[in-house]
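This is the structure I want to talk about, given as structure tokens.
Only one protein chain is missing; all other protein chains are in place.
So that you can tell them apart, the chains are marked A and B in the order they are listed, and the count of residues begins at 1 in each.
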Amino acid sequence: MIEWLGMPVAASAEAADVDRIMALVHWLMLVLFVGWSTFFVYVLVRFRRSRQPVANYHGARARWASWVEGGVLAAEIVLLAFFSIPVWSARVDALPAERESTVVRVVAEQFAWNVHYPGADGVFGRTDIRLVNPDNPLGLDRRDPAAVDDITTINRLNLPVGKPVIVHLSTKDVIHSFALPQMRIKLDATPGLVQPVWFTPTVTGEWDIPCSQLCGLGHFRMRGVYAVLPPAEFDAWLAAEAARQ
Amino acid sequence: MILRALVSVVRVATSTDHKVIGLLYGFTSLTFLLIGFLLVLLIRWQHAFAGQPLPLVGGLLGENAPGGIMLPEFYNQLGAMHGTIMVFLGVVPLAVGAFGNYVLPLQVGAPDMAFPRLNLLSYWLYLAGGLVMLVSFFMPGGAASSGWTSYAPLAVIAQDGQTYWLAGMLLVILSSLLGAMNFITTTVQLRAPGLTWLRLPFFVWAQLITAFLLLLAFPALQAAAILQGMDRLVETSFFMPSGLVVGGQIVERAGGGSALLWQHLFWFLAHPEVYVLVLPALGIIAEIIANNTRKPLWGYRLMVYSLFVLGFLSFIVWAHHMFLTGMGTTISAFFQATTMIISIPSVVILSALILSLHGGSIRFNTPMLFALAFLPMFGIGGLTGLPLGLATTDIPLHDTNYVIAHFHYLVAPGTIFALFAGIYYWYPKITGRLMHEGLGLVHFFGSLVCMNLIFMPMFAQGLAGVNRRLWDAGAIYTHAQETLYLNVPMAWAAIALAVFQIPFIVNLFASLRLGRPAGDNPWEATTLEWATPTPPLAHGNFARPPRAYRPPYEYSVPGAPADYTPQGEEGA
Partner (left out) sequence: MEIPYTAEIRPDTGLTNPKLGIWLFLASEVMLFGSLFASYVLLRIGAPSWPVQSAVLSVPLATLNTVILIASSATMVLALAALRRRSLPGYRLYMGLTILGGLLFLVVKAVEYGDKVSAGLLPSTSNFLGMYFTLTGLHALHVVAGLVVNLFLWLPGAAMWRTEPARFAGRVEVAGIYWHFVDLVWIFLFPVLYLL
């Protein structure tokens, strides 16, 4: 089923769970729809006026109808209780330890993604909106010792494969939505909030970050790029960037 | 001559007769439907040929489309206003304002609405609201452009058009609240003798529950609109958190507001609102199916009870539109559960309607065809609501074209078809003449095919991860490439859909003169509206005070003289 649905490649450890439910629920929908449609077409043909000149006042003695409805409810409860809710809680509650993870800040703005790596010391430097200017969109305070080794990029998020990634998501202006289709994650960047979202890339490759919430006239072109790299390549890139900044 | 015309116009525009007001609602809302449709034609063309000059109309759009090429600003206005116009100025006024006004008093055997003057006021408020929305297109900065959802802070910092949107909404809301009051009072107080609750036609039940939804849900948006108005006009910070930087400039506001507050208030209205979009449609469908299967509805009581459950539950599912705002497990579990549960009453009603066909003697006339097509279309729309209702599967689908396809199957080939069916069905009662079947068939099959050609591909695009509200339909995204080509056939289908509306419009006007004379009860129907003279008397509708002697759909009663026994006919 899932391959017919034509979703983007599943490139994270968590994607499989999402896709499994996606396939199951679409099976349910397909069965219901085909079932109903067959019955629908049957009655239309069987009870057309020319075939059935006089209607039957009492109509269908359909006990099974309530069974179908019960069945739908049962199926939905199963999907809910055994699949959706557990997976969801796994997605939002089980935050991996920062030590084992690649931690980055992503700050959305009209119409770009600012990415902030803590650098070697693993500590994010201080930021202050009063320092925001075209060359320093994050308002990073370079005088702060923790900030010296920090690395910032725009619309470019590089990550090492096979290791959990934690993104601390926020926005400078309006609501945006941070989506990595191949990782099966999406989270609104809501003004005034900093929210974590995490995943474990399992496949290397380079894909797009589409902004998924209407954020103004540039919404359609608010495209970032993220690349999942072999660890060595990623470290090399980090080092290069650190040297440049 | 001109003077006489003027006088008659004024007379119509100030009549307190529910039938006249119903027709006023009807024409205004149809016009808005047409406008909403034309706006979206631009969108569909734009999606197919982004960045290319729009043919024909390109020149007319002025600075909205320099050299005929649509600006993103204008694209966003189109999207927001299409949604707003279709929902608040098109479908609801047609389903409730027009059909409710014209048919409900007749079906309950009332001489008029309970508050005729208030009824007229509702219409004028609605028209005023609609006009405010329309003029905003011609204001500097153009119309509202933050989506029909008007999420803050975007909407707070948006152009003046947003203020007009808020003003227009407040007028429309007031109109709906007064209308809802009027419908409920009419149903409760003016029911003809003998018309007990469980003898009410299903259409009346649907309108009654709809009225309650409007009455209790709309105030939330009223409040939200007031607050956003304050944010825009006197710079309060209800929806503006501290420390925002817009376009490099620090926002000088007190701050401390909440961006999510708007979403809660909006969806607290907007989810019930989507059932407002569909319940009257279900009512119309039920009437037409009962009449054209020539048998009572299957499980009438069950359907009525389901309406209650649906109405109640629709107040506690709103946050399923907000799963991806960073919701914890408990809250999301609650809203997923309510969302799954609310699908059951819908399934029950749909099943009841399909089972009603069983054992019938089905007549396939135009209204019935539209009514029948509604069922599978609603099925597709409804079933695709399920993956959206599970928070986990909503992750990849949220804000993609999958959502657009989901609800358009419910509102376009769903509700719009039901409304068409209603027009074909009650037209003879209103005008005394039947609409033309041949033209009706062209309208039906054309619309059915085109609707599916437009919306089915959106599921594929959505699953591929293509977002909604994109000026270029996602052309710059690699994951959008495989499904991009679909936009071209979709654009042509949309234009074909427009062409297939022409027979309908012609039919609507030509049948006034040329239609086959209908008499009082052309469909041999049972409910009370058909017991009136055609058209119903200007004063009091009924020739003699009606009385109900039996349930609404007594078709093919064993041993009865005819295959239908009118509700108002003397006897047991």
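Keep in mind that, in the parts below, contacts are C-beta pairs under 8 Å (C-beta built on N, C-alpha and C of every residue); 3 or more make two chains touch, one makes a residue touch a chain.
Bear in mind the structure is a predicted one, so any value in this text is a computation, not a measurement.
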**Report entry** Displayed chains contacted by the hidden chain, counting the whole assembly
**Finding:** B
Report summary line: Across B:Ala50, B:Val103, B:Leu154 or B:Ile184, the one contacting the chain not displayed is B:Ile184
Query raised in the report: Hey, which of B:Leu215, B:Ile250 or B:Leu512 is the one touching the hidden chain?
Result: B:Leu215
**Report entry** Candidates B:Asn64, B:Ser237 or B:Ser447 - the one touching the absent chain
**Finding:** B:Ser237
Requested in this report: Pick out the residues on subunit B that sit against the missing chain.
Outcome: 111-112, 114-116, 118, 177-178, 180-182, 184-185, 188-190, 215-220, 222-224, 226-227, 230, 234-238, 242, 253-254, 256-258, 261, 264-265, 268, 539-540
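Keep this in mind: only the chains that are shown with their structure count from here on.
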Query - Footprint of subunit A on subunit B - complex, ascending - result: 71-73, 75-76, 145-147, 151, 153-154, 157, 240-248, 250, 257-260, 293-296, 298-299, 324-329, 332-333, 336-337, 340-341, 343-344, 347-348, 350-352, 354-364, 372, 375-376, 379-380, 383-384, 386-387, 390-393, 395-396, 398-400, 460, 463-465, 467, 469-472, 474, 476-479, 482-483, 555-558, 563
**Report entry** Touch list for subunit A against partner subunit B, complex
**Finding:** 5-8, 17-18, 21-22, 25-26, 28-29, 32-33, 36-37, 39-40, 43-44, 47-49, 52-60, 62, 65, 68-69, 72-73, 76-77, 79-80, 83-85, 87-89, 91-93, 109-110, 129-130, 132-134, 139, 172-175, 177, 179, 181-182, 184-188, 190-193, 195, 207-208, 210-221, 223
